[in-house]
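As you look at this complex, bear in mind that one protein chain is not there, while each of the others sits in place.
What follows is subunit A.
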Amino acid sequence: MNLTAVGQVTRAWGFLVLLTLLNLAAGHSGLSGLAANGLILVAAYAKGRWMLMEFLKLRNVPNGWQILFLCWLSLVTFVSWAAAAIPLLRG
């Protein structure tokens, strides 16, 4: 088995688990508001990016594909944050 590839995938899995636990902790802490939502969605973006690069192996494909999928990820996480921000800003 290619140890380098296995090591990269396993390291990505470790980060994904860590970020999921961070998300859960953020949920339990009772934190809310723009910053808490931002933290949760930045963690979701980071997890999605690791999945795309290490699990789906987009690290090894032309940049155009990476940009396309990362734009999708950025768009859905930003729209989620912005939509949640509207009622918070209205008070």
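Please note the rule applied: contacts are C-beta pairs under 8 Å (C-beta built on N, C-alpha and C of every residue); 3 or more make two chains touch, one makes a residue touch a chain; residues count from 1.
The rule is simple: contacts and distances are computed from a predicted model.
> Would you kindly match the missing chain to its UniProt protein name, picking from "ABC transporter permease", "Hydrogenase maturation factor HypA", "Universal stress protein" or "Cytochrome c oxidase subunit 3 family protein"?
For the chain missing from the view, the UniProt record says "Cytochrome c oxidase subunit 3 family protein".
> Touching the absent chain: which residues on subunit A qualify?
Residues 1-2, 5-6, 9-10, 12-13, 16-17, 20-21, 23-24, 26-28, 32, 37, 40-41, 43-44, 47-48, 51-52, 54-58, 60-62, 64-65, 69, 72-73, 75-77, 79-84, 86-87 of subunit A touch the chain that is not shown.
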